[in-house]
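Mind looking over this structure? Questions follow.
Note that one protein chain is taken out, while the other chains of the complex remain in position.
All chains are identified by letter, namely A and B, in their written order; residue positions are counted from 1 within each chain.
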Amino acid sequence: MSQNDTNPFSAIAHLESIKQCIQCGTCSGSCPLADLMDHAPRELFALLREGAFDEVLHSNTPWFCVSCYACMVRCPREIPVTDLMYAFKEVITKQGTAPKNLKMPDMYQAFSHNIKETGKVTESQVMARYGMKHPLDALKNIPLAIKMQMRGRLELKAQKVADPKSITRLFELTEIPKDKP
Amino acid sequence: MTTQNKPKIGVYICHCGMNIAPKVDVEEVARYIQELDHVTVARDYKFMCSNPGQDMIINDIKELGLNRVVVASCSPRMHEKTFRNAVRTAGLNPYYFQMANIREQVSWVTKDSQEATEKAKSMVAAAVARVFFHQPLDTREVTVAKSVLVIGGGIAGMQAALTSANAGYQVSLVEREPSIGGHMAKFDKTFPTLDCAACIMTPKMVDVLQHPGITLYTWSEVEKVEGFIGNFEVTVKKKPRYVDEKKCTGCGTCMQKCPTKKILSEFNEGLSFRTAIYTPFPQAVPNVPVIDATHCRVLGQNKKCGVCAKFCETKAIDFDQKPEFVTLKIGAIITATGFQAVNPTSLEQYGYGRFPEVYTSMEFERLNNATGPTSGKVLMKNGMVPKRVAIIHCVGSRDTRHKKYCSRVCCMYSMKFAHLLREKTGAEVWEFYIDIRSPGKLYEEFYNRVQEEGVRFIRGRVAEITDMVEDPGDEGRLTVIAESTLTRRTVRVPVDMVVLSVGLEPARGSEDIGRLLGLSRDGDGWFNELHAKLAPLATPINGIFLAGCCQGPKDIPDTVAQAMGAAGEAIALLAKGIVTTQAEISRIDPDLCSGCKSCIESCTYSAIRFDEARKVAVVNEALCMGCGSCAAACPSSAAGVKHFTDKQVMGEIEALLM
Partner (left out) sequence: MKICFYPGCSFATSAGYKESTEAVCRKLNIELNEIPDWNCCGATVMFGENKLRATTLAARHFALVQTMGFEDLVTGCNACYATLRKAARLLDRDRELFQKTQEVLHNLGLELDRIPKVRHLLEVLMEAMPDSTSDKYKTLSVGAYYGCQLTRPDQELDKGWYPEILEHFLARIGFSVKEHSARTQCCGASHAVIYKNECQGLSHRIIREIANKGAQVITTVCPLCQFNLDQAQTQNNEPRLPVTYFTQLAGLALGLAPAELGLNKLLVSADKVLTRP
């Protein structure tokens, strides 16, 4: 059972909509990566309704959402499933409860870091940063990188905005204070 | 009546059990009201509508000499009649009564108890102020025409017509299609007992045709409805059939000879063809064809043909037929306009219309029917017998993007399909459901039986149906993808055929019928009953009743029961022979009337005529519904509605604003 008494997800917009969920499975049936998820999307809603907040905080499910919105346009209760997956990730990131062995949060971090530093995303740079934590994954992509290079499609130099500091500043201005552990 | 010049008002505050009392401090309200002018007594009681409650009012009138009564309780729609009767019983005119609704308008909708009590006080005070100005009113009695109009010739309309006619009343049954029978005529078997729909249906159709008390108007529509309870005047439009019903013998030669043969059959849900002159199905009642004017070469395309006329031995074909209008005097109306199946095209992930082997349930009914396009063999479009079939529940139902309600019949008919498929084809059947809803006599047992027969029940709403092939061996099949929520697996089931168990929605045209009759519809388009529990067959329009699916989705047993009930209501009205007209009707003061006729134009019930001799407008009390349009339209304040006089209404408002 949950250790948390208060719902850490309570501030999410449209969270109320999960009360309407009838557990029909349309979301999971529509989900391309449902097989990789520890809980079906609808199960997260059921868990929240049961008050099992820790289960949701530690679930890998939101991290496998590919943002294809198939669930969202089909849900017979019009629950904004995809939007909720984003919001769950935001809470999980804030609380620092993402599963430790999961690679996706590291990729997100590398991506976000690249934007923070340069204002833009340069694939090679994101891979380099991510590769520091997961060198094998980075190596696996080298053959492809070579093919891309041959067609003039690999940018090694970072793309940048004119004043990268302004984007860093944007990041600082939108920083949310971390919750106490 | 000197006593009534000096008003002595009794006020009764109802607790309504726990509905009003804990939220509204009823004792406080009674104390407050007691202090108002002209209030002789103010009491509170647990249930004012109960026998002891009514007795309390009656005794007070007799003992305290009350001449006005106010009850503060529920909606007047619920108990105004009850209390007026109590007042009458005590010898007072029933219109010396006023009701304040402190339940629906106060206790149920106010959160704060103090606020609720204050609101109740001012509403009851307003009722007291109003009743002060009440006047005694009289009702009149009008005789009732001993005839019933039934709109719609499906199983509901047929049953309502038969029951009414069996009681000895004249029935006119109007059906817009060429034959009676409705949806049920398209079914093969019916759940849960699996009796053959035709076997129980066709004899009833013949009964309707042959019953001396029933006049059948098929290929006809209700055009106009005027009048009021017991005295409706209804105009029925008989659309041109282009076939003389009296001359036609139903031999069918015209249909065999008609050269226009490739018209999609409505009765077979577009799965087969019909000719331009046709009966929808062989057992049609009446067995008289109609000519489809759009597709007929003579009527629609101005070409030379007339083959049907050439071969007709009784010379029944009449290309010059015109619409005919029949006027009927009607005592009661039963609306039985039914439903239509939801079109699933907009649920694009199911591929209906794109994949030939995705059928709606109505299509499957025909595919499965002995008189259907395949003579009852369940075959795919390529002529093969399906080896695996998926049935998908809740298509368009329980879905806020489509129909938010449960269509009630789909679980059961889906399981009927599963049974028939197992029996007829031996195919493997997969049912994808969200919840199985089988609340009916022998329904759960039927579910168990179908489980026994090896149907695979997967709890999960289907995400999509695709023709994308995972395994080359499944080329040409469809794959049904869903989460099996009980095992948390995504299942991908290759199948040969898919049946979409589509939901029910109000029949096309029910909006128009509603407008003709003055019936209101709910948010989903179904006709509103007067009261969900206590008057489920009546409507807010006196003398008009509901039967079958036009009021909401229901299965055949419920439909037939409701049809008999609606007929019972109509019979009760007709048997009594008289109705009491309402007293709250309009009155035009001849001294003030300037003869401008504005009121005549504004009256939707045609209840005002002009007296040429006196040059004033006069209200027909039998027709007036007391709507007040004339009062609003009258520039010289000559027209007014009894029981809604300026004094009464302004007095009430003034007290509310205090």
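The rule is simple: a residue touches a chain if its C-beta (ideal position, glycine included) is under 8 Å from a C-beta of that chain, and two chains touch if they have at least 3 such contacts.
What you see is a predicted model; the values in this text were computed from it and never measured.
Chemist: Out of A:38, A:54 or A:123, which residue would touch the omitted chain in the full complex?
Modeler: Candidates A:38, A:54 or A:123; residue touching the omitted chain: A:123.
Chemist: Thinking of the whole complex, not just what is shown, which of B:18, B:264, B:468 or B:561 touches the missing chain?
Modeler: Checking each option in B:18, B:264, B:468 or B:561, the one touching the absent chain turns out to be B:468.
Chemist: Need a quick check: the contact residues on chain B for the chain that isn't drawn.
Modeler: Listed in rising order, the touching residues are 348-349, 351, 354, 464, 466-470.
Chemist: Considering the entire assembly, which residues of chain A contact the chain that has been omitted?
Modeler: Counting over the whole complex, chain A touches the hidden chain at residues 13, 32-33, 35-36, 62, 64, 66-70, 72-73, 80, 82, 85-87, 89-90, 93, 103-104, 107-108, 111-112, 114-115, 119-123, 127, 130, 134, 137, 140-141, 144, 147-148, 151-155, 159, 161-163, 166-167, 169-171, 173-176.
Convention: only the chains that are shown with their structure count from here on.
Chemist: Residue numbers of chain A touching chain B in their complex, please.
Modeler: 22-31, 34-35, 40, 42-43, 70, 74, 76-78
Chemist: Could you pull out which chain B residues touch chain A in their complex?
Modeler: Residues 349, 394, 398-401, 434-435, 459-464, 481-485, 488, 490 of chain B touch chain A in their complex.
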